[in-house]
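Single-structure report; data block below.
Of the protein chains in this complex, one is absent; all others appear in place.
A, B and C label the chains in the order they appear, each numbered from 1.
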Amino acid sequence: MSLSVGVIGLGYFGPHLARNVASGRETKLVAIADRDPARRALFTAQYPWAKVYDDGLALIADPSIDAVVIATPLFTHAELTRAALAAGKHVLVEKPMAPSVAECEELVAHAERVGRVLMVDHTLLYKDSVRKMHELIAGGALGRVLYVDAVRINLGLFQPDTNVIWDLAPHDVSILDLILTQTAGATPRWVSAVGVSHYGTHENLAYLTIGYDGSLLAHVHVNWVAPVKTRRITIAGTRRMLVWDDTAPVEPVKLYESSVDVARIDKQHAYELNIQYRTGDIVAPKLDGREALAGVISTFAAAALRGEPSPSDAQAGLRVVRILEAAQRSLADGSARVSL
Amino acid sequence: MSLSVGVIGLGYFGPHLARNVASGRETKLVAIADRDPARRALFTAQYPWAKVYDDGLALIADPSIDAVVIATPLFTHAELTRAALAAGKHVLVEKPMAPSVAECEELVAHAERVGRVLMVDHTLLYKDSVRKMHELIAGGALGRVLYVDAVRINLGLFQPDTNVIWDLAPHDVSILDLILTQTAGATPRWVSAVGVSHYGTHENLAYLTIGYDGSLLAHVHVNWVAPVKTRRITIAGTRRMLVWDDTAPVEPVKLYESSVDVARIDKQHAYELNIQYRTGDIVAPKLDGREALAGVISTFAAAALRGEPSPSDAQAGLRVVRILEAAQRSLADGSARVSL
Amino acid sequence: MSLSVGVIGLGYFGPHLARNVASGRETKLVAIADRDPARRALFTAQYPWAKVYDDGLALIADPSIDAVVIATPLFTHAELTRAALAAGKHVLVEKPMAPSVAECEELVAHAERVGRVLMVDHTLLYKDSVRKMHELIAGGALGRVLYVDAVRINLGLFQPDTNVIWDLAPHDVSILDLILTQTAGATPRWVSAVGVSHYGTHENLAYLTIGYDGSLLAHVHVNWVAPVKTRRITIAGTRRMLVWDDTAPVEPVKLYESSVDVARIDKQHAYELNIQYRTGDIVAPKLDGREALAGVISTFAAAALRGEPSPSDAQAGLRVVRILEAAQRSLADGSARVSL
Partner (left out) sequence: MSLSVGVIGLGYFGPHLARNVASGRETKLVAIADRDPARRALFTAQYPWAKVYDDGLALIADPSIDAVVIATPLFTHAELTRAALAAGKHVLVEKPMAPSVAECEELVAHAERVGRVLMVDHTLLYKDSVRKMHELIAGGALGRVLYVDAVRINLGLFQPDTNVIWDLAPHDVSILDLILTQTAGATPRWVSAVGVSHYGTHENLAYLTIGYDGSLLAHVHVNWVAPVKTRRITIAGTRRMLVWDDTAPVEPVKLYESSVDVARIDKQHAYELNIQYRTGDIVAPKLDGREALAGVISTFAAAALRGEPSPSDAQAGLRVVRILEAAQRSLADGSARVSL
């Protein structure tokens, strides 16, 4: 059994998703849609067997299609997803799911009601390095996580209609959701954000802080005006520490045999903390090299065909937008902590 | 004419300061003081000509001494500085100047009243790489500064009686004071800080945000529980950007011919921003290799002997402590912005 | 006017060459050939307008074709090139031109006789970083070149029918030809090579030394059994030095303001050398990012249509093979120096 998939939107991400649908073991590319005739012509030549639509809603209405991939601009996500679910299709939508929590909640409820899969393309969760990082954390290699520090900066393409938080932070927030919330059961309690706009009206630099129960803290630096492209996440745990450097040409994940050992010592009937450091080998684990989007598509197919779980399912997509929206509110309110 | 100097405290920094006093062109090491007999014996062997005291106040009372270097624990700075100024000595004190703004203000006023130099050993300001960075910014190489992002993290020695802000942030805050306040006239308006304590009661991880007029922002990450030692400051300007990496074995300063060019374009009578990127050569300027502490001592001597200015004078030292104290208050108040 | 081109061989390099022929400003992709029906089908779908041949000689016989690109295994280069020249076509052939100096000389003479362009795809010469390196050297930035040290190593794909010299060294030898012979007029005088075969019969590790007039020396390390992929060329000159690191994710070319200054000093009527070092800024020049193969194709078109020069023309291709063949002879003769 395989999933008949239509891809809507052939701009930047759409073609890569279409290619992986076409080459997927359990997926068939049966239709494509784009408003631009030149894009339609280009991909008709590449996938001559696929039906071609100039409108996403028309593709959605095609009864031969089981599932749709929505790779259109953010402001269209909700309308297209709603229509696709109403037509009984499974949906994989580009990240973020929708521009507001209210819309996401509506879509999540809709998907549950009709019993269809709604999944978000948080691509990084399917990258070999992130899967390895997740595997290590889930296996207990780090012990209990103490903090996560993420940096995602570059001299980047300003997005005309959004700020750097909505553009870059979904990547890191989806990873936080996977490794802290899904894996360790940590619930984010508040978000604070500070940012500045040096050009125009949208923030091009922002720092997000996310507070969890206990002393767990996550911090994300996103920036479109930085001289050196950096994509780095540092995670410290009680047993080990880990750095993921997504721009490193080799050894993107490094596991450090470093930790702080603390003991309560009874010194003349007054307890005192004895803090010591442990450093040891550094290991760069071998990765499997599998393309992230291939994993996105195969996970989507497994969810639609057999109900298998996905790290970027509808609830995860909603949780990510909750944090983005809270950060936006904090920005507008002088960095006040916004409860979740 | 040369300055007769006594050094109080022969622990970690004192010996380095004493060595540079002894080898300075305009300074003579005439006395040393330490409570520990073993330290006194060690440095008596090294500087047999210097008088030796077991008490800092006794050294201060020595009429043959023009100036004292105070390299003792933070809680003793105010008392020793006060005594030295009262005895008519010039004072170079380890950073930070004192643990509170109130004490710093009192010492600054005292020094002005008695007409003596009070200078703080913000050593990094005298490092060749920081001097080069300052020279580039002061010369206009970056244009107007947009933001400063500082990272100072490592698996470090927990200080038993203070938190990571008071331990590590003085370095970065003193550099911010030099390149933003002294050089560009930018006044810090508020400070916000978030931090956590994973072991014991003092924060081992903290993020500081400092707001200036206009859209200028500075952010400092200090951390004792990080796997990779990092000392990096990134500065973006309207014309160029700069990265200072103090752990790089070569090329610690890099100047990037990168910037954002923005133009207001009249599009059918509605103005629209046209944002473009410029990237170009990267230059790692040659540094002079001079030891930072030699510069500290020669600047101190020039200030004491001839009234020459210093980037870490009493007012600068006070401004640094103002920011540290405000950060501490913000920490205690749920990261609220504390006005300066 | 544009050049009608047929591409023979659709294995590894052929498809990239075909794509650049198809998108070239002065070239048209009019025919493709491959023995494998699956490859033909794949590229027919991509270039539906191109004629398809199952045999290179049949493509060569097509009178509508002005020029052929030969991207077939090395042992077929001579026969196909010979046939194409005989049919009056211009030829761009994969590197190296042919497996022996004798065959290369015959092909060079043939091309001259029939007045057609014969060019070799020494791709690296057209890479932005190599063009920048060449521009700097040709412009005198380095002064007189003292030596070139090249390292091209990795855990690589053993070639079943050749050794590491014929596989990897053509890249570096073609660059030496450009920057030393073409640009500076330096003539290689001898080659020495040492190598070992740890698996099977072909050398998987080799060091080549190439001697030029004066004290100019080039050295090339090629290796299929190395843990870290390295592609680095260091060039020292009398005025400056340069390092090209083709695996660096950023700043692949670095120009060092470093040199040795030497002066003859008359010391008590005996001359003595006074040697001093000069170090200064390091500059990473901005590159233009243009794809190398686009430059190969446009240079080929310019040569065929207007007789413009090429850094990898037939004579250059021959000079490269002369050095490879001499290295092979040296290997067989206990590393003896083989004159050129």
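Throughout what follows, a residue touches a chain if its C-beta (ideal position, glycine included) is under 8 Å from a C-beta of that chain, and two chains touch if they have at least 3 such contacts.
As the structure is a prediction and not an experimental result, all values here were calculated from the model.
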Of C:A184, C:L217, C:A248 or C:L340, the one touching the omitted chain in the full complex: C:L217
Of C:C104, C:L205, C:V253 or C:L293, the one touching the omitted chain in the full complex: C:L205
Chain A, residues in touch with the chain not shown (by the definition above): 251, 257, 279-286
Touching residues on chain C - with respect to the absent chain: 146-147, 149, 155, 158, 192, 194, 196-200, 205, 207, 209, 215-217, 219, 221, 223, 225-228, 234, 236, 241-243, 254, 256, 258, 260, 262, 273, 275, 277, 279, 334-335, 337
Chain B residues touching the omitted chain (full complex): 45-46, 48, 228-229, 247, 249-250
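Convention: only the chains that are shown with their structure count from here on.
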Co-neighbours of chain B and chain A - touch as defined: C
Distance-to-centre winner among chains (Cα means, whole assembly as reference): A
Intercentroid distance (Cα basis), chain B paired with chain A, Å: 39
CA centroid of chain A to CA centroid of chain C, Å: 43
Contacts with two or more other chains, residues of chain A listed in rising order: 228
